[in-house]
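First the structure, in the form of structure tokens, and then the observations on it.
Only a single protein chain was left out; the remaining protein chains are all shown in position.
This part shows chain A:
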Amino acid sequence: MTGAAPSSEPVAPLLDVRGLTTQLTLERGPVRAVDGVSFCVPPGGTLGVVGESGCGKSLTALSVMRLIPQPPGRIIAGEVRFRGEDLLRLPEPEMRRVRGRHVAMVFQEPMTSLNPVFTVGEQIGEGVRLHLKASRAQARERAVEMLRQVGIPAPGERVDAYPHQLSGGMRQRVMIAMALACDPALLIADEPTTALDVTIQAQILELLKRLQAERHMAVMLITHDLGVVAGSCDAVVVMYAGRIVEQAPVRELFARPAHPYTAGLMRSIPSLHDAGAAVEGERRRLKAIPGMVPSLGALPSGCAFRDRCDRATELCARVTPALEPKRGGQWAACHHPVPAP
């Protein structure tokens, strides 16, 4: 699937976000933490959302779920169409029927997202009872089945375990079991493996991939790790300072990034089998992006990336570039995109 760029989609998108804008009111005044963000997720597809801290990737996910704490946050514009229906216009009781049932979410910190005083079985079963009107016994049965599906050994016993009795990797499996218990059409996974060790991360990514294929479930995967994106996603959205700066099918993005920020990120990471700094005669430096991520309250005029960008001109200071098609399915918000190699 190479679907998320806003081109003519043969399949109607499952999730179609248009012009989503979320404002945060900070001490110094309001800032647009999510600023006119548009993207699609096709049924069964995987969209990666990449960016650094404060770029708005998590707030985009929370806005889609309508879980923005208000105040300080408020969605001030845009549409979040799920199966054609704008979730932003749903009354809260109806939204609650969507959340957890059709769109589910997995967070980075499984310990803080699980309730320490309920067993994992009760927590997995809660959604099943609420959304699918299952009995207590059915919910428990479903919980055991879900624990089995996410690869937890001895699920019949673990169903009565409390979160603190499980390791980090196991808790993340429980979170996934909880999210998938009602067979959602879309899973939003916000840094689901960031807190985990690399061998456990590999297990969880493999698990998500398998469950996604079995259920034909769409996934919106939020991460800062370009490696995770390359291995898991069909299409990618790159965010910087609240806006999408590049959007492309995964192959195109990695083969020839168009936005200087995307290209800079890729250059700054050493690849595996690069002993560049340590091997005598090869003391190369990494190609770092200069400067730092600007705070939302003090963005430069025009393009937010321009003072870290080696391609910036006077135009970039005057005119904020719009997200426009550049080449084959690839969109970038840049006046001077990086030429294809």
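Here is the rule we go by: a contact is a pair of C-beta atoms (placed from the backbone, for glycine too) under 8 Å apart; a residue touches a chain by one contact, two chains touch by 3 or more; residues count from 1.
Here is the rule we go by: contacts and distances are computed from a predicted model.
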| item | value |
| --- | --- |
| Among "Monovalent cation/H(+) antiporter subunit G", "Cytochrome C", "histidine kinase" or "Dipeptide ABC transporter ATP-binding protein", UniProt-listed name of the chain not shown | "Dipeptide ABC transporter ATP-binding protein" |
| Residue among A:P43, A:P72 or A:G231 touching the omitted chain | A:G231 |
| Residue of A:V159, A:V250, A:L299 or A:C334 in touch with the missing chain, whole complex considered | A:V250 |
| Missing-chain contacts mapped onto chain A | 52-53, 167, 169-170, 197-203, 205-206, 224-231, 250-251, 254-255, 264-266, 268-279, 283, 285-290, 292-293, 308 |
